[in-house]
Every structure is written in structure tokens, then in C-alpha cells.
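Notes to accompany the following structure.
Only one protein chain is missing from this complex, and each of the others stays in its spot.
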Amino acid sequence: MDKRKFAVLGGDLRSIKLAEFFASDGNEVKVFGFSKGNLDLGKMQCSNAKEAIEGADVVLGPVPCSNDEETLNAPLSAGAIYINDVFKLMSKNQLFIAGRISNKILQLSHVYNVYSIDFLEREELAVLNAIPTAEGAIQIAMEKMPITLHGSKTLVLGFGRVGKTLAKMLHGIGSHVYAGVRKYSDAAWIKSYGYNPVLLDSLKDVLGQMDVIFNTIPSLILDRDHLEKVSRDCLIIDLASKPGGVDFAYAEKLGLNVVWALSLPGKVAPTTAAFFIKETVYNILKELGV
Amino acid sequence: MDKRKFAVLGGDLRSIKLAEFFASDGNEVKVFGFSKGNLDLGKMQCSNAKEAIEGADVVLGPVPCSNDEETLNAPLSAGAIYINDVFKLMSKNQLFIAGRISNKILQLSHVYNVYSIDFLEREELAVLNAIPTAEGAIQIAMEKMPITLHGSKTLVLGFGRVGKTLAKMLHGIGSHVYAGVRKYSDAAWIKSYGYNPVLLDSLKDVLGQMDVIFNTIPSLILDRDHLEKVSRDCLIIDLASKPGGVDFAYAEKLGLNVVWALSLPGKVAPTTAAFFIKETVYNILKELGV
Amino acid sequence: MDKRKFAVLGGDLRSIKLAEFFASDGNEVKVFGFSKGNLDLGKMQCSNAKEAIEGADVVLGPVPCSNDEETLNAPLSAGAIYINDVFKLMSKNQLFIAGRISNKILQLSHVYNVYSIDFLEREELAVLNAIPTAEGAIQIAMEKMPITLHGSKTLVLGFGRVGKTLAKMLHGIGSHVYAGVRKYSDAAWIKSYGYNPVLLDSLKDVLGQMDVIFNTIPSLILDRDHLEKVSRDCLIIDLASKPGGVDFAYAEKLGLNVVWALSLPGKVAPTTAAFFIKETVYNILKELGV
Partner (left out) sequence: MDKRKFAVLGGDLRSIKLAEFFASDGNEVKVFGFSKGNLDLGKMQCSNAKEAIEGADVVLGPVPCSNDEETLNAPLSAGAIYINDVFKLMSKNQLFIAGRISNKILQLSHVYNVYSIDFLEREELAVLNAIPTAEGAIQIAMEKMPITLHGSKTLVLGFGRVGKTLAKMLHGIGSHVYAGVRKYSDAAWIKSYGYNPVLLDSLKDVLGQMDVIFNTIPSLILDRDHLEKVSRDCLIIDLASKPGGVDFAYAEKLGLNVVWALSLPGKVAPTTAAFFIKETVYNILKELGV
């Protein structure tokens, strides 16, 4: 593989791990924005953004890129790193790659003639991120349940990236896996994989038997009518981004145990998350011929 | 489930099995076109198409519907069953459902005001048919190889319906599964499932180690350049429909063992194939409110 | 199944769960020794041991049966329950069943002419208890590691009940499983199951690559020499009962992350643990014709 020069700016421990991965693959790496971390970053460490960016092929921003649309998300940095300062320092031949780049930041990059790419929009990263998400969900289930997943009845709502990955792991642990979907073709896949398909319009028939329900559908699936069918001993883990798939208020009223678990990859497996970002960045560069 | 009246016309043993499945689910079933089969079809048996079709909700044709675009594919029928005769006997409220209905037959159905549906165009049936296809491919591999699939290196080219299903089964038997794909996101899925991803542009690097290669990609993947990398002991099973994915002539010249296996579901598991058609027909009827 | 009369004495929440299982299977159940638990035990609740024992077919003691060889292990009881009082109250036709009955208590039971059985000596319970043990170990690994188990290299030392069960679950989650054993025949099994066998005398060759090591062998396997080969990022989880299989002091000196996890079933999945005890008690009674 070709060696490149990377500048890693801002971000949390994941960004540091990412920088280390780049370096151990033989790339030249400079970092800026981690001074509060009390970390030994050796000669990678730069004292300002300019030093880090100069000569780099790729400038790596954090995930999410920014929380305020002005500065990089840099919790370990002593001072703010302004995005337009970064873009100002970059030349036309340098790439800016980060996660969750907002429209506003994207437009700013255009203004500065910087080519920017959001790695979270890459399908392969979305597929890979389903792995730590699924493991994180399983960890939560293990922690909260007085029974083993092995031998229990688990329902996965939705059969997209997270649904498929989670169903496979639960099956691998020995759980009796049910998966709730809308389409006949998804039901066929579920049958093919050896799980039990449930069509969403007959979901109520099985809810009462479940020991744990994992929702991955980002719309109100577990509404009042459905929640009333759920067993009082059942744990509900909602993995869907806002607004989630559960009527949380009503679930609480019923005394149901609900956990809304978001952004699991960075929380439960930051090193793996960084590794997947690295692989995706390499794919991007390979496609661009960088 | 609602009970319906079915007329099953023509086809091979799969059609008879299908008729039996409909009957054992409590539906009323009449059949025509199996007189040569020497089968005891009891009171389902009709002496002509009119008797079978009269009063039916659904007329079930064979798969493929026709080999000559004029008569039903009815190998067990004493005489030819003309498709336009069938359509002539049908009323506006009756459905015609069959497999692989050509454009010409489709247009003919319009002329006669018959609503016709091709079950082979249903995604769920395509997904389910991958199961007998994969098992058939495994059976061929077991028959032709002097080594076990367990512990051997198997390469699946393509990760669509058959590729996914086959990879899962091979893994389940204990094979070391490699899967060759073009897209990074498919490679991510393959990694997620625990197999070894191979990008097609670096396929040559691994070909020499493989014990068996299953191709599911319907374009010339295993051309001269690639075939020359394949080990002389390797078995190649091409599951892709015409024109297939192997340069058969060149493979023969190299002395490679190649099997081109098509239409496996009806051959290796006709009963299962009929069962999946039944399920799909029910889905169609449920969607149409019949 | 025949209905019986059970008296459940002492124990923790597992014993209460066990009583509830017996009751929901239609048996008659009385309990004593849970007054501090603030639990609604309804009419099962007795105000003294005599009331509970009278008329019972089986008297169920806790697990472990006793911590002091004099009184039942009864953390939820307001007062001490003396074992010789219990035996005194029992007649020849009543069985005493508990977990980890010491020799002293066993002899006491002989003195009182009480037939006592230790369910922890039942092979089927030992097999079943490996399930919550393995899940508990996986939960700890997930909590302590910054990487996913999926894709990581995991070493299981020993291929007995816990080793086999753990290896299967880790493989099911997508881990690359290595298993260290002494015997060629165990290595053959490991290969057959699709894991990577490692003979203990060449263990050092692979230790450095492992991300997590689970030990199930109750003798000093991970001694100084071996620990020195282990990567600093590797997590070690020792599941072996005393004296364990790790030189803990030396591991600490090396800065290795070691967790010694014992008695997991009752801790991580008390309800499942109670369910398995119930099943085992039924097997005992069936064999004895009770």
C-alpha cells in the first residue's frame, strides 16, 4: 500500500487511536488538538494546526466533525480549533475527511476550495459500525437481564444493517431469535438465516413471549397498543436514532424497562471504531487514487 | 387463512406437489394435464381444462409457463394445452399465476382480459429459491471432491441471494469461506459474517489456494487469465445463468473440472420448491385481497 | 408430570425464584427464611421451619448449603436456621436436596436418617451452568475491552464444559477462537468445531497475538514464563476455581489486566440458574420415582 501523510485534528481518544493506526501502517502522521489528554504522542504532536496540516495529503477531522458548526469537535484541545482556519490553511491538493459533516461546513469547504468527504456516508463503514453497535446492545442486555441470552426469546425489530448483525450474534450465543419486518422478502431472508420471521402487522401475537426486544426501526413501532402486549419482565433496548421507536413515556407508565442506546461504537469499542474508520479512509483514498 | 379454489394446469411433479399442498391446507383443488403421470390424484383430477378452471379463484400454470409460447409446459399431459384456450375459458375475476411468463404470453393475457402474475418475479421466492440452489451446489461439490468441504478453502463469487446463502451453509459445514465481490460494502458484510472478503480486482492472488469455486456472477469472471491461476485439483461449479461466468472451452483445455449447474431447485428439491411457490402464491393473494 | 410438595428453606433470590418456578408448574410450595426480603410470597410464606417442612416430599436447601456447617446459608432470614433442627423435623420419607453439601452436613443427615442429595454433583447441572458462566465471562470481556469480540483473537484455555460452551459462543459472536489443550484428541475436536487448536506445550507461540484469554484450567497455566509473552493490551479472565490458573501477583507486576471471575451463574443470571436447578431437581425425582 502507498504511504501517505496524515494530519489528525481534534476528536476524542478514537482520533488518537486512528493516528496510531495510520502511523503503525507506516504512514507519516501529525496530530494537533490533544494537549489536554496528557498523552505521550511523541513526534506526532504538533504545537499548532499549521504545523500539522503543512505537507499532509489528508486532513482528518473528528466524528462528529463539529458540535457548533464553527469549531472542530475537540474535547482534548486546550483551545478552540476554528474550521475556517483549518480550511484556510489547506491547499487544493489536500483532502478533508471527517465524520458527520454538516451542510454548513460542507458549503464552507466549497468556499475555501477544499474537497471534503464524510466517511459516515460510506456504506462499508455503516455496515462495519453495525458490529460494535450489536455487541454494545448485547452487553447492555447481559447487564440488565437476570436470565441468559442463551435460551431466551429475543426480538429484533428491523432487518437492516444493525438488525442483521445483531440477529446473527444473538443466534450465535444461542438465543431464539425473532425478527420483525414489513416485507415478505425480508421475512424470506430471516427464514433462510434460520431465525423466526414476524410480519409487523402481526407483531402483537408474539410480543408477550419475548424476553428482550431490540428496536432498530427509526419510527414509532412500539406504541401504546404494542407496549401493552409486552411482558413486564421484558427488557426493551431501542437502538434507533431520534425520535426512536418506542413511546418512552407510556412504557415508563407501564413500568417497562427501556434503554435508549445511541452512538454505541465510540462508547463500547473505540479502538475497533477507529480501526474501521482507518479502513474506510484507505478505501476512499484508493478510489480517488491518492 | 381463507380457503380458495385452485386449478392447477400442466407442469411436472412440482405442480402435483403444489396441488397437494393447496389441498392439504384445506383449499379446493382441481388439476388437469397429468394423465400420463400414472398418479392417483383422486377427485382433484379433471378430464378437461374447462372442468378444472370453472369456479376457480386462481389458475396455476407451470414453471416455466411455456416452452413454445403457445402451449403450457405440460410434460405429463396426454395432449397439448393451448394457452389461448385456457385464457378463453377464464373470466375476469380469475387470476392466472405461473412462473416465467414471457412477454408474448403476457400480452395474450391482456387480449383475453386475464390478470396474470409471474411468481418468479417475486423477491421472496428468489430469496427462498437460493436455499435449494445452495444445497444443490453443495451436493455437487460433495459428490465431485475427494476432500471434505469441512476444512477446505471455498470461494464464492458474488454475494447476492445465492452467494449469501451458499456462503452461510459452507461456513456452517466448517469450510473456510472466501467471497469475491466488487464493492467495499459487500466486502464489509463478508467480514461481518465471518468470511474472508476478496475484492475482484485482486482475485488472482487467492485463486491458486482454492479447493472449490462457486460462481454466481452472470458475466465472464473466470476468463483465461484467471483460469490459469486456478489449481488443477480445484473444482469449479458455475451457478450463473447464461452465458455463465466461466470460459468453459479454455477451462477444458486446461484440464479443469467444471460443472455448470442450472435450475437446481426443481432438480434437487422439487418438494421444497413447490412449498416455496405455495407460500409465494398465498402472499400474492393476501396482497390482492383474494 | 407428577405434582409434588416442596419446602424451600433459606438461600438468596435464586431460592425464591426456584420456589416460584415450582409453584408455576403446579406444585405445592412452602417457603421459610425470607422474611427480611420484603417480598410478597403470598401463601407460600411460612412462619417457621416446621410449618414449611411438614407434609413436604422434598426439602430444598440453598446453594451453597451452608457457610458455617451449622446453619443454612440464609441471608434473607431474620434468624439462624440450624441444620440439625431441619433434619430433626424431617421424616424418613422426605428428601433433602441442596447445593454443595459438605461432608460434615452429609454425615449429620445420616445421623438423622435423612436422605440428602447434592444437585451440584449432577453432571447435567454442571453442563447447564456452563451457559451462564460463559455468558458472564463474555459480558466481562465486553465491559473491559476497547475492541469488539467480533474480529478479535480469543484464547480459551481448557476444553471442558465451560471451555466448550465459551468457545462456541465466542465463535458465534464472530471472534477468532483459539483453544489451548493438552490432548491430541481435544485438539481434533477443536479443529472439528472450526476453532484453532493450540497444544499447551506450544502455547507461548500464540500468546502474544491474543486480545483476550479465558482460563478454565484449575492449575497454574499462566505462570511467569507464559505471562511474559502476553500482550500488554490483552485482557485475562480467569474462570478457574481456587487456586486459579494465573500467577496473579506477577501479572499485576507486569501491568496486565486480570479478572478472576467466580460463581458467575448466580451473579449474572440468577433466574436462569434457578431454572436449571429446577430441571435438575425434577430429573433427580424422576430417577428416584418420587
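First chain written, first letter: the chains are A, B and C, and each begins at residue 1.
By definition in this document, a residue touches a chain if its C-beta (ideal position, glycine included) is under 8 Å from a C-beta of that chain, and two chains touch if they have at least 3 such contacts.
Note that this is a predicted model, so its numbers are computed, not measured.
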item	value
Touching residue (missing chain; options A:Gly55, A:Gly194 or A:Pro243)	A:Gly194
Residue touching the undisplayed chain, where the options are B:Ile147, B:Leu262 or B:Leu288	B:Ile147
Chain not shown: contacting residue from C:Tyr82, C:Trp189 or C:Tyr250	C:Trp189
Touch criterion as defined above, residue of B:Ile173, B:Leu220 or B:Val290 at the omitted chain	B:Ile173
Contact footprint on chain A, counting only the chain that is left out	150-151, 174, 191-192, 194
Sites on chain C contacted by the missing partner chain, in the whole complex	122-128, 130-131, 165, 168, 183-185, 187-189, 191-193, 283
Positions on chain B contacted by the hidden chain, ascending	131-132, 134-136, 138-139, 142-143, 145-151, 168-169, 171-174, 268-272, 275
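To be clear about the criterion, only the chains that are shown with their structure count from here on.
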item	value
By mean Cα position, the chain sitting nearest the middle	A
Chain centre separation in whole Å, for chain B relative to chain A (CA means)	38
Shared-contact residues (touching 2 or more other chains) in chain B	191-192
